[in-house]
Every structure is written in structure tokens, then in C-alpha cells.
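Every protein chain but one is kept in place in this view of the complex.
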Amino acid sequence: MVAGTLTSGGRSFERSPLSRLPDRALRWTLTGLAAAILVLIAYFFIRLYDEAQPVFTKYGVFDFVFSNAWVPSQGQFGALPLVVGTLVTSALALLIGVPVAVASALYVTELAPRRVRQPLIILVELLAAVPSVVYGLWGVFVLIPKLKPVEQWISDTFGFLPFVGGDVAGPNYFIAGLILAIMILPIVSAISREVIATVPVEHKEAALALGATRWEMIRMAILPYARAGISGAAMLGLGRAIGETIAATLVIGNAPEIAHSIFGQGYTLAAVIANEFGEAASDETHRAALIAAGLVLFVLTLFVNFLARYFVLRSERTR
Amino acid sequence: MTALAPISSRRRAKDRAMRAVLLVGTLVALVPLVLVVYYLLQKGLGSLSWSFFTTDPTGRFLGDPGGIKSAIVGTILIVGLASVIAVPVGIGVALYLVEYGKKSAFANAVRYFVDVMTGVPSIVFGLFIYIVLVLSGVGGSFAGWKGSIALSLLMLPVVTRSAEVVLNLVPDGLREAALALGAPRWRVVTRIVLPTAFGGLMTGSLLAVARGAGETAPLLFTAFAVNATTWDLGSQMNSLPIQIFNDVRQAQTNIVERAWGSALTLVGMVLILTLIARLIQRRSRIA
Partner (left out) sequence: MSTEPSQRQRDEADTARRFEPAERPVPAVEPAAQPAGTVARTIEIDGLRAFYGDNEAVKGVSLTYEANRVTAMIGPSGCGKSTLVRCINRMHEEIPGAKAEGKITLDGVDIYGNGVDVVSVRRQIGMVFQKPNPFPTMSVFDNVAAGLRLTGKRGDVKDRVERSLRGAGLWDEVKDRLGEPGIGLSGGQQQRLCIARTIAVEPEVILMDEPCSALDPVATLKIEELIEELKQHYTIVIVTHNMQQAARIADKTAFMLLGELVEFAPTSKIFTNPDDSRTEEYVTGKFG
């Protein structure tokens, strides 16, 4: 209908049903896609839980997670060593990775000369571009041999500390934690950078105007303000570390027991799935146990990410 | 707050020390990158050759291990199919969120679950597809396309997240202008919003593809691995990450050498994709 022509008896504001069709088609297609996401996640959970059922009925969820006996050949599936391994390596990753990430974020945002800022940011981002299997390869053939003497020295010198001491195995918790730390650096650093950049200029100026040194300004104006956001960033890094499979399984030793030192071998939830899936194909219980491990892993990451979002949201709300 | 005492040498020293600490921290963050690149080049360059890229792995432990042709072909095919699925669907979901759902409860729920998806460990995606597609025997057991689906699940939230940001950057004034001219909404989306956001959408998608190309875990029990090159996505298929993963666990030096060469190739592919993505971003109009 051309605008402006008179239709006899007055104008109308209608369009043919055919011309209104594309609008509805597009709207419904896109809405359908969005709804599919919700359906997908729900289905996710349901199927995983279903397949893990045999193991849960045999042991009960609590026993599965907290029994310290993972011996598939004897049909024992207590996942505690896996859970401990996951938590220990992730904790190590946080311990090593978060300070470094925050330090680099602070440096890049507050101290670096302007021209160096962007290149530095790009370099840290490049760490994220390296596939995890390549980190694993590098960890096995470079990190482990090169660090073994250092680890042995630490183990001998600080053997009185809990969890340190004894023989250093090649692949161990520490190396795994170290590699995970490297892998979470980019994400923790990027989010910390964002959080630090949103500290209002007035807070920083107030500190500087009082005669604070650069570091004092950081300590007084930035860190308190950015604390919640940085915690959120750390939580996100934690989530990433918990779920990392390939690099971890290559460097942790894949021993289903809880070692006494960080230089001992261990196992993680993700690694056990990657390693044992081939043999478990035929054994229903074993397979169910691995799927149950996957479910525990999924729930863990859900929980951590939920915490992360809570922290980041809180930091945004205080602005 | 009382004024600080005049700068004592102690405060000055502390300031200098902490600045040094932060600088050292930053350098420490870069050390792994340097070391990885160094060793990749040192140990991997030697393996690269024409035959490296054009022969398949032989599967033999002794003697000639062969090249990685099937792995390269497999990666390109599997990641290609995954992208064909993940990019349109991901952008579609983002379009819904920005153009139609906006701040409704449903849209917020979708946003939340997309966020949830970004946190799911990659191996859990593989597990899910294994249960749903492999165990149930849909279309045979292991197959390349099943690996693609697992990968696309991983890539989808990455695409959606970045696409939503880019689409929100399209100024509302443009949508208003188009609507005020009497354009139906679907034309506003296809003729105005998408072309304006195109560069940013491409960047986000390429970065998601680069991420997917490097993933191993989702392919472990979906596409599985074979040595021979196959162009049939319906059969088991090799891929670079899986090839590297298997090779790392072998003892033979020439197989390990092949692993380094494959790793260099894979990192090279990922870097090229990332570079193209960033170049597009530079030249794009909004993002």
C-alpha cells in the first residue's frame, strides 16, 4: 500500500497477513532458540543423573563422594581421592595464579607507561589462546623435568611443613596446580583489570591529593573498592581450574589416592573421566561411576560460578 | 581522614618495593608464554615438513610414525561443522535477547543459563553427547559429527555472550530511525542491525572458533580417533588435539617429536584465527 493514496471511504492501517508473516517467523524462531537453551540445560542434568544412577543407588551420594577408595578393578568407586585432588590442585592454582594475575592487572592499569599497556594486555590474553593439550605437552616435557630439582630442594628444605616433604614424583599436585595457575591467569587478570578500571577517579585523586604514594593510593583507594570484584574474578578462575581436564591429567600422575605431600601424585575428577573412559565402555557400573564423577564436577563448577557471579554482582552494586 | 605524614624514606622505600613487586608479578605472568612459545618452536619446528602435513599417522610404535594429515583434516571438518551450528544459533539467541526479550524474566533466565554454560567443564559436554548420541547408538557409535555437536555446545555460549555485547552497541537511534520509516521489525534486524554489527559479530565468532579448535576433551569419546584420513563426518575421525593427547603419552622420541610438531601446527592455526579476528575488530565500525 503506497502511503498517501486515498482509499475510497477513508484510509486503512492494515497490512496483508502475508506481509506480517516474516515478522512472526523471525520472532518465533529466535524465541525458540532461546528456549532451547533452557531445555538443553535441564536435559543435561536429567540425562547425567539418570546414567549415574546405578552408582548412586549402590553407594548413596554421600558415600560416593566421601569414600576414599577408587579401585575400578575391584568395583570400588569412592570418589574422595578425586575430589581432594581436584580441590588441592585448584587451590594451588588460586594460590599461585591469583596474586600474579592481580599484580599484573594492577601494574597494567595503574603503573605501566601508556604505550606499553596495550601490548601487555595482548600478551596476557595470548596465554588463553594456547590449547590446554599444548600446555599439557609442555608441562610433561619441559616443566616436570626442569622443576624436579627445585621441587626436591623445596621438599628437603621445608619438609617440616605439612604437606611438604618426601620424594618428589614427576607429575604431581604441584605441577598440576602450577599449570592450572598459568591457564587461569588470563581470565582472572582480565576481569581484575576491568574491576580496577572502574574504581572512580575521585577515590584515587582523593588519596593522591592527601600525599599518598602510588602504592599507598592503590592500597587505600583501589584494593578495598575492587575487593569484591577481584574475588569474583578469582572464583571464575577457580571454576575454570576445577573443570580443566587435559592439561591436568597429563601432569598429575593419575594415581587414585590421596598423597601426603603436594609433590605426590594424585587424580582429579576430570582426569579420571578422560583416562578411564576407554576401559569403562563395557562395564556398566564403572561407566556410571565416571558419569557420576562428571555430575559431581558439574555441580561443583555450578556452585563456584554461582558464587563468582554473586561477588561480581555485589561489586557492581556498590558503585 | 588525617593527612599523611610527610614522605619518609620508609614510605618511599615501601612504594618503590611494591612497585617492583607488581612489575615482577607482571613479568612472571609473561614468563610461561615466552617459555611455551620458545619450546614449541625449538622442539616443533624440526618436525615440520611437507610429508608431515601430507601423510597419515601410521599407528606404529617403531619405525616411521607418519605425519598428521588425518588430524588436520579432521580438525578442519569437525570444527567447521561445529562452527556452522554454533555461530548462527549463538547469534540467534543473542538477537533474541537484545531485540525481543530485553529485560523480561524469560530473557534473564536465558542469559543466566548461557552464563552457566560457559562454566561447564568441556569434558562434561563430551560426556553428555556420549550419553545422548553414542550410547544410544544414534547413527553408529563414534562419529565426527557427534564431536562437532559437543564442540558446538562449548562454543555456543561464547558466541552468544560476545554477540550480545556487540548487538547492544548498535545505537538505538538506528533502530528508531528504521522503525519510524515504517519498517517491519524483521527488516530492521536483517537490514540495519546485523549489517551494522557485522564486524563485531565476526570477531566474536572467530574467537569462539579458535577456542573450539583447541579443545580435546569433548572429542575424546565422541569423535574418538583413527589414523586414516577420512572425509566422512559420519565415521570416527582424528583431530589435532586428540592426536597430540595420544602422542604425549607415548614413550618413543619420534612420536613425541611429532607431538611437538602437531602442537606447533595447532597453535599456529589458533593464532591465525585470533589474529584475523582482532584485525576485523580494528576495522569494524562499532566494536
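A and B are the chain letters, set down in written order, and residue numbers restart from 1 in every chain.
By definition in this document, a residue touches a chain if its C-beta (ideal position, glycine included) is under 8 Å from a C-beta of that chain, and two chains touch if they have at least 3 such contacts.
The structure presented is a predicted model; accordingly, all values stated were derived computationally and were not measured.
Chemist: Among the options B:G63, B:G137 or B:G182, which residue touches the chain absent from this view?
Modeler: Touches the omitted chain: B:G182.
Chemist: What residue numbers in subunit A mark contact with the hidden partner chain?
Modeler: Answer for subunit A: residues 1-6, 10-15, 19-20 touch the chain left out.
Chemist: State which residues belonging to subunit B touch the missing partner chain.
Modeler: 102-103, 171, 173-174, 176-184, 187-188, 191-192, 195-196, 285
Operating definition for what follows: only the chains that are shown with their structure count from here on.
Chemist: Provide the C-alpha centroid distance between subunit A and subunit B, rounded to the nearest whole angstrom.
Modeler: Centre separation, subunit A to subunit B: 15 Å.
Chemist: Applying the document's contact rule, which stretches of subunit B touch subunit A when the two form their complex?
Modeler: Touch list, subunit B to subunit A: 1, 3-4, 6-7, 11-12, 14-15, 18-19, 21-26, 28-30, 32-33, 35-36, 39-40, 43, 89, 92-93, 95-97, 99-101, 106-107, 109-110, 113-117, 119-124, 127-128, 130-132, 135, 153, 182, 184-187, 189, 210, 213-217, 220-221, 241, 244-245, 248-249, 256, 259-260, 263, 266-267, 270-271, 274.
Chemist: Over in the complex, which subunit A residues touch subunit B? Could you list them?
Modeler: Residues of subunit A touching subunit B: 3, 19-20, 22-23, 25-27, 29-31, 33-35, 37-38, 40-41, 44, 47-48, 51, 99-104, 106-108, 111-112, 120, 123-124, 126-127, 129-138, 140-142, 182, 185, 189, 210-216, 218, 236, 239-240, 242-246, 250, 270, 273-274, 277-278, 290-291, 294, 297-298, 301-302, 304-305, 309.
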